[in-house]
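Let me begin by handing over the structure; questions about it come next.
Missing here: one protein chain of the complex. Every other protein chain is in place.
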Amino acid sequence: MLAAPRRGTRAAGARVLVALAQFAAVSVIVFAMTSLLPGDAAEIVLGRDATPEQVATLRTQLGLDRPLPERFADWVGGLLHGDLGRSLVTGQPVAAEVGGRLGQTALLTGLALIMLVPLALGAGVLAGRRPGSPVDRALTGVLVAAQAVPEFALGLVLVAVFSLQLGWLPATAAGGAFTGAEVLVLPVVVLVTNHLGRLARQIRVGVLDTDRAEHVVHLRRLGLPERVVLWRHVLPGAALPSIQQLARIVDSMLGGVVVVEALFALPGVGSGFVDAVSARDLPVVQGYALLYAATTIGVNLVADLVSARLLPHREVLG
Amino acid sequence: MSAATVGARARRARPGAGVAIGLVLVAVPLLSALLGPFLVGPLGLVAPTGTDALLPPGSGFVLGTDALGRDVLGLALTGGTTVVGLTLGALACAYAVGMPLGLVLAATGRRGLEGLALRALDVLLVLPSLLVLLVLAATGRRGIGWLVLAVALVQLPSVVRLVRSAAAAPTQRPALEAMTMSGEPWWRVHLLESGRAVLGPVLVDAGTRAVLVLSLLASANFLGVGLAPDSTDWAVVIEQNTSSLFLAPASLLVPASLLVALCAGINLLVDRRLDRDGGAL
Partner (left out) sequence: MSSPVLRVRGLGARVPSAVLLDGVDLDLEPGRVLAVVGDSGAGKSTLAAALLGEAAAGVELCGEVTVAGTDLGPTDPEPVRRARRAGRIGLLPQHPGTALDPVRRVGRVLDELAALVHTGRDERRAAVDSALRTAGLGPEHARRFPHQLSGGQQQRAALALTLVTGPSVLVLDEPTTGLDPLTTAGVVANLAGLAAHGTAMVLLTHDLDTARALADDALVLERGRVVRRGPADDVLGPAPGPAPDPAPGDDRTPRLVATGLRVVTSAGTAILDGVDVRAAAGDVHAVIGPSGAGKTTLARALAGLVTPGAGTVVVDGVGLPPALDRRSAARRKAVQYVHQDARSSFLARRPVLEQVARPGVLLRGLPPGRARGEGSELLERLGVDAGTAARRPSGLSGGQLQRAALARAMLADPAVLVGDEVTSALDAGHRRELLAALDALRRDRGTTLVLISHDLSLVGSVADEVTVLGGGRVADHGRAGQVLGRLRAATAGPPVAATGRAPSA
């Protein structure tokens, strides 16, 4: 039995290595996509109207006059020191440009997650305990319909109802400054609505299965009160497998944040990313791309490690 | 009363309403996407150049005109073709590559090779889809070809994983083993029979995936990193009209509602299908 934890530790170590390899691979992909351009990067960045002098200056600034391997080595070296170059638009270091917007986005995603998890658990348990009941049908019907609807379309419909018709909430945070918490209500609702269905549904199925599982039936048989059966056996059995699903949701929520921030004019990482893309600010685009990739890889890593710890029988990492 | 009987009763009672709602939600946007372009000309839904922008509904145009002086009803009818077409194209590419790859991986006896291939695909899996489209747009790679390719590529890992695990499902194995034992050739066992067996799960998966891809493509178009601005795609039109929400709400809300209906409808239909199959996810 001593072998089990040791094997677990080794599997966890292997999983961390995989994550590092993934990050290395993604870095190479990002560098390749932003460096191996069809045509000259400087011309693409500046557009067709640029004078040859402007192009030449930018080429030097981007280091395009140097051979590719050298540029890659430089870029990796900078990456390891947290130096991703400077923005072509503002001249600020990329790290500062990106970092300055982190807080806003973290707040938005954090709020969405804090609402999402208890709501999904509640809805999933409610529906799963009484399958086929009106509550189950209404809940799953509405949640399923709402899931994965494009955030901007959903957002627009909500804005039309709550801002335009009812006038309860501000439509956007136009102007860039947070005027108050009410600015975040609609964006959070959009993000939660989009993902609630998937998570609640998985928890519902988990509750359904666990509720009929032989070990739960047996504990009832032995006289364990329903309260204990529900909280200590059905709920863990149903919810723990959803941890990895939650990681997927955080992934796609990060995509949703881009859209939501653009729609509601929130000054976060997502809208920064879009601005950098339209300005062709390649160093900043690289920075955002790496930040997104790192977050995704990290979230999945944590989810896998936590699942492996809490669901030792599943061989999550195997 | 046991859970099993409740479930059985629920399943019998269920199909009606959900399926009907789903069908209606899907039919309206899908029909407009398929037939719309052919209706716009005959019905005279193209506003002549120089038409005033932001005309209110009824002023010669059923739903008014948008910020660029185009007929909103005409835009709604033509705007679905691109996003639906792109979705189908991307899905077709993803499954065309992913099905054979998944089947071969499921069939290979070499664990090392299988693991390596899956790990390699996982690198693609960790790339957030929208990120790929954003970086492509930032580097000037735009257009239908890039969109389809990028979306298909991002979907590929999960398609391969799904096909592989469906083909390797324990319920399938004995029959395939018995076929091999009978002397059937490899391709017949592992490509034909396996392929037929995974068709059901693949179709259901395609339904779920269609919503994801649709949503992704629409988001990309809305952010201006997808189709070119001269397209009349629903999401592009919405993006062009964002500032006129208060002046001409129809120009945003009609295409937005069509998108929402399409996604919600597909979700509902796939969900009922899953329910009927007793499948969980």
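Descriptive notes on the structure:
As written, the chain order gives the labels A and B, with residue 1 at the start of each chain.
Rule of thumb we're sticking to: a residue touches a chain if its C-beta (ideal position, glycine included) is under 8 Å from a C-beta of that chain, and two chains touch if they have at least 3 such contacts.
All figures in this text were calculated on a predicted structure; none of them were measured in a lab.
One chain is not displayed; in the complete assembly it touches the shown chains A, B. Across B:Leu23, B:Leu153 or B:Met179, the single residue that touches the chain missing here is B:Met179.
In the complete complex, the hidden chain is touched by one of B:Asp71, B:Glu193 or B:Asp233, namely B:Glu193. The omitted chain makes contact with just one of the residues A:Gly63, A:Gly78, A:Gly99 or A:Pro236: A:Pro236.
Against the chain not shown here, subunit A presents residues 1, 4, 7, 213-216, 218-226, 228, 232-233, 236-237, 240, 310-313, 315, 318.
As for the chain not pictured, it touches subunit B at residues 1-2, 4-5, 109, 111, 171, 173-175, 177-184, 186, 193.
By our rule, only the chains that are shown with their structure count from here on.
Averaged C-alpha coordinates put the centre of subunit A at 20 Å from the centre of subunit B.
On the subunit B side of its complex with subunit A, the touching residues are 3-4, 6-7, 9-11, 13-14, 18, 25, 119, 122-123, 126-131, 134-141, 211-212, 214-216, 218-219, 222-225, 235, 238, 242, 245-246, 249, 252-253, 255-257, 259-260, 263-265, 267-268, 271, 280-281. Subunit A meets subunit B in the complex at residues 18, 21-22, 25-26, 29-30, 33-34, 37-39, 41, 44, 130-133, 136-137, 140-141, 144-154, 156-157, 159-160, 164, 171, 197, 201-202, 205, 208-209, 211-212, 251-252, 254-255, 258-259, 262-263, 273-274, 276-278, 280-282, 285, 288-289, 292-293, 296-297, 300.
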